[in-house]
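The complex appears here without one of its protein chains, the remainder shown in place.
Should a chain be cited, it is by its letter among A, B and C, assigned in written order, with residues numbered from 1 in that chain.
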Amino acid sequence: MIKLQSVSHWYGQVIGVNDVTCTIGPGVTALLGMNGAGKTTMMRLITGQIRANTGSVRVLGHDPFANPEVYRLLGYCPDVDAFYETMTGREFVTLMARLAGFSAPEAKRRADEAIDRVGMADRADRRLAGYSKGMRQRIKLAQAMIHDPRIILLDEPLNGLDPGGRREFILLLRHLADEGKLILVSSHILFEVEQMTRSILLLHRGRLRATGDLRVIRELIDRHPHRIRIETPHPRALAARLVEWPFVLSVSLEAGGEALEIQTREPDRFYGSLPELVEQGLVILGLSSPDNNLESVFRYLVEA
Amino acid sequence: MPESGLIADLSYRGYDGPLLPPTHRWWVIARMGVRQAFRKRAYWVVTALSAWYYLVMMAVLFFFERAAQSAPGARGEAGFEAFIGRIVWKDQFLHGFGFAQLLYLIAALMLGAGAIANDNRSKALLVILSKPCDKRDYLAGKWMGVFLPLLTMMLIPPLVFFVYGALSYRDYGFLDNPWFFPKFLIVLVLGAAVHTSLVIGISSLFDQGRLAGASYAGIYFLTNFFTQLMVFAWLDSQVFLWGGARGGAGQSPFAEYVDRLYYVSIDGLLIGLCKAILGTDGSPQFGMPSPIRPVPAPPLLATLLVALALCAAGVAVAWSRIRAVEVVR
Amino acid sequence: MIARVLFLHALRDFLRFRRVLAWVLVIAGVAVAGWVWAGLMGEMAPTDVYARLSSILTFRVLPLAAAVFATAVVGQEVEQKTIVYLLTRPVGRPTLLLSRAAAATVVVFAIGAACALTVAAAAGFRSGVAGSLGQDLVALAVGSLAYVSLFLVVSLLLNRAMVVCLLYAFGWETSVGNMPGDLYHLAVSSYLSAIGSKPAPTSGNPMLDLLSGQLGLNLITPQRAWTVLGVLIVVCLVFGTRWFATHEYVPREDAE
Partner (left out) sequence: MVASLQNLTVRYGSFTALDSLSAEIPEGCVGLLGPNGAGKTTLIKTMLGFLTPAGGGGLVLGLDIRTQGREIRQKVGLMPEQDCHIPGLNAVQFVAFAGELAGMPSELALRRAHEVLEYCGLGEARYRNVETYSTGMKQRIKLAQALVHGPSLLLLDEPTNGLDPRGREEMLDLIRSVSHGKGVNVIVSSHLLPDVERVCDHVVVVSRGKVTEQGAIARLKVIEGRPIDIELKEESPEFVRALRDLGATVEATGLVLRVRLEGSAEQVSATIFRTARQTGAQVRGLAVAQRSLEGVFEEAVRA
């Protein structure tokens, strides 16, 4: 669907994206990165607002720059918080539908349906100037999916949504992904992204740092072995036994005395041999892996 | 060497220093305005430029005096006497004030156009009102923040000329009636107040300094344009009285209003105010003889009322436009 | 079809209440100036009064309106950051630019025509004024198109376009009419006055001539004026659309 071939782009001497090569297929993919890592630049390249200085960008086989063919199949929810403030939400979405080439009645119908889908049906007739951030975000979503695009790009879509709104949005995204659409979401709220997808695309300082499934990437981070925390009434006894296992790199006892933390590069073997210890009378009350989530993976990958 | 080893705890600590009573916050905002104005180089450039009439006048006087002394015998001296006789000292301040109007506008734009407009765009009110300030402090502070630098800018050139005049031309009657200078200061205060109120009022209507500046300049030039029409209407009636080319029968219905309509613009009003307060109709610039009679001064009370009305209007517009805090549900 | 939607959206945006109010005030100012002035020039022939006023007032307001609305076609959208919604629609950029420019031209012409009408009313609709008014309306039509396309190109190239356009209109064009030699060929207004109503060469009052830019000679024949303006419009629009279609219009990446 989307193919980037050694793409670079810079504004003056500020590097936006530097030699990125990747392909993005259907389903939900998360575009992650620090502020200024090049996420917005990449989004603008794919939506054809800017042109790559080197390399090529292909969306559905076409060069997206100022290309109406691509925009017929692409929906974009921009990161800028800007609107035609004097219009109402419904008018704005209807206008966007008309500009997508629908007739007046068809545009009205689609607008009402999209506004309903983002839960703004009762508040869409007020002027945009008075909207809260969450409401503006929903209107932006509505206009992004009004013309049944095959690709939907969302730049910081969760910004300002309340928990209820975010849950509805994630369900909506999953539903759209099930219809075979390609959804690229750039977001900073990692614990939300984790609920959306496991396929990530991590940019750091303009370079592509990691792509693919989160779990696989986590395995590949060998510089940071897996940390596993165990809550037990007798940490020292358990620690003595764990140290004997060859695949346990380190064991550290927490000050509170009720828990210990081990580091291992082979989590599978560790989890597999734990039950034996329990059978030999050692007690494990709690077992968790503090860094088996997107937040830690992100932190490890973008460490200076 | 401090004997006991000490690692300071640089984490957050509260502020327990003195806190002034949460009143008269407007002075803080005004001082910020003044500080920002004095920091701008362009401000001083405009101040210097606005003194050009006074500088020219000083140069003219200086060279005439030199020429008179170097010329042989009494003729040179007499020529200078005649020249200086023609000069009405207080009118020089009127002309200085009149010729600097454009620069006063530029200063007002530079100081005031963005005063509230840029605040609207950057939502500065949220910061200011979350401190112990309210709308009154904000408006008063902003107004003074523009008024004080504008008044200083208007004040410096005439002050310099006054000192120069008082020192070197005392015996030519410069200080015969010294009361004209305090009156002139009142003119400057009113002039600065009118410009400040109008530019603050217009600035509050926009959220971009540039647009506010463009609108105020637009209004200024449009009304000024109107005064230009009156200028040559006046010249035309002069030429006519003077038996000029266009004989022609009756006089147009507006002839007698011309000298009033002449003042119907921002700079016209200020010049009118200056004439009315100084109590002069003005006299030819640079002491050059000229057949055209200057436009007579407008009635003092009427001009004063119009000026104060403009000030009130500007402030009222600004007050109504400053919404305490965007009420967003 | 989409062009019509763009045209109507731009029209609605340009004719917002606050903007219309501002221009109504301007036209009111013109009316007052015209009425007062006509009163003063009691004995002058109405057509001459009309022609004089139209060159001073109407053909000054036209470039002013053009400067405001031409820069709003693209410049304002970029500044408001709402350009992203237009650029990511399945609409060719030329259509986008031209339909919004058309809306701007229509609004500018409307303002110019309103000015011309008030000035004509001020000069009294007596003999001949209607004729020169008609002539002026034609000049205003082609003038608004010329000014809008010229200022559009300026707004595409520079981001501080409004100031540049105003300087051109009020600085260059007002003074070029009075300059010696052929400098007047470089001002749109000279060509427009060749097409529109032409005030009598001199009115015997040097100041009046200075103001209405009559001091210099204006030897442009209407035919040449039409060709030059036509070329100017075509060149500006073609260059503008090419430039708009090949360049990036994106709010500046916030500095890290």
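Note that a contact is a pair of C-beta atoms (placed from the backbone, for glycine too) under 8 Å apart; a residue touches a chain by one contact, two chains touch by 3 or more.
Model, not experiment: these values are computed from the prediction.
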item	value
Candidate in contact with the missing chain, chosen from A:G75, A:G165 or A:P225	A:G165
Residue among A:C22, A:L253 or A:I284 touching the omitted chain	A:I284
Interface with the undisplayed chain - residues on chain A	33-37, 132-135, 156, 159-167, 188-191, 233, 267-268, 271-272, 274-276, 278-279, 283-289, 295, 298-299, 302
In chain B, positions touching the absent partner	10-23, 25, 28-29, 32, 36, 114, 118-119, 121-134, 324-329
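Assume only the chains that are shown with their structure count from here on.
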item	value
Per-chain CA centroid nearest to the all-protein CA mean	C
Pair of chains ranked first by number of touching C-beta pairs	A-C
Whole-Å gap between the CA centroids of chain B and chain C	33
Interchain centroid distance [CA atoms averaged], chain A/chain B, Å	58
Separation of mean Cα positions, chain C and chain A [Å, integer]	50
Where chain B touches two or more other chains at once, by residue number	none
Residues of chain B touching chain C in the complex	210, 214-215, 218, 221-222, 225-226, 228-229, 231-233, 235-236, 239, 245-246, 248-255, 258, 261
Sites on chain C touched by chain A in the complex	1-2, 5-6, 9, 13, 16, 80-82, 84-93, 245-246, 248-253, 255-256
Chain C contact footprint on chain A (complex, rising order)	11, 14, 16, 35-36, 40-41, 44, 47-51, 66, 68-69, 71-72, 74, 76, 78, 80, 82-84, 86, 95-96, 98-101, 143, 147
